[in-house]
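Left out: one protein chain. Kept in place: all the others.
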């Protein structure tokens, strides 16, 4: 299984990516997806994302390999945006195809938890004239940690 | 939150449904989806689904209400096909929007587990000239049971 | 009382639905199943083993111990297999 991994400034066409994954995943009975969107809470005006080119792709490839060692996957798509995004815009799209739903759901959640805590992306948030780097959340670390039990 | 629930013979345009859910779910940071497809395993030629009109919609509404009591949901779409479907075709599409990913993932899995074990649908499978009713799987009951713990 | 049948229950009985008068001594789903069992070979086959059957009263899953009223809609079917 060769995953599709892309880091891009352009918007993510989740609809097309979902169709494409279904098309290349053979006899997949189950496709789980996750779309993350920028939220306007706390008066957020925009997020700007940067990443570590090269490491990002290698790190995500490691997550996919680990997911494949845990669940029988038939296909995976991981697309993450960088640059400046305003509320409502899609930041991330993860889709996983498997024969059965439990594997698809769990692998999709696993990949998201690892994108949040291991992939080298950083967010800076703008609120009016003020901007600051987003702090990592302990809850995300806990979410990723549950896969190691 | 008013869910979109539809039982239809027509194909499901998951792409359009995903966009529509994002559009009507306010400040949703997270959308989890599940697509179930007919698998060709064991030489399956087709599935034919029937349901109990009226009860199906009421039962799914109960599942959504129960999910809303467990997780803060911003939107939900549940579409299930009936009639004759061949391998590769989409049978079911469930999408859930919430502020955060854990709620979206869990509610989506919860709704799928209950569609499998509580919503009044029945599948008949065709293999060559032979056809038979699909038997319920204990694994699906167990999957639904874990939400009651 | 309106009775509905689905999947192989429908096929064995040969009807999708039928109206019956609820007999006065039939107060539960279990008693109704026992009563229906006597209506012919298809019914006998369907209602001889309730462990293979599920039932809904007024479009809600219930156990065979559920009680019945004259105008209830009662549906008999195998364990569901959607999704």
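Letters A, B and C name the chains as they come in the text, with residue numbers starting at 1 for each one.
Here is the rule we go by: contacts are C-beta pairs under 8 Å (C-beta built on N, C-alpha and C of every residue); 3 or more make two chains touch, one makes a residue touch a chain.
Please read all numbers here as calculations on a predicted model, not as lab measurements.
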- Check the whole complex and report which displayed chains the hidden chain contacts. A
- Note on the structure: Out of A:51, A:84 or A:100, only one touches the absent chain, namely A:51
- Among A:3, A:36 or A:75, single out the residue that touches the unshown chain. A:36
- Message: Just checking the interface: what residues of subunit A touch the absent partner chain?
- Response: 36, 49-52, 54-55, 58-59, 80, 91-92, 112, 115-124, 133-136, 140
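Please note the rule applied: only the chains that are shown with their structure count from here on.
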- Query: How far is the middle of subunit B from the middle of subunit C, if each middle is the mean of its Cα atoms, in Å?
  - Reply: 26
- Query: So, what's the distance in Å between the C-alpha centres of subunit B and subunit A?
  - Reply: 23
- Indicate the residues of subunit A shared as contacts by at least two other chains. none
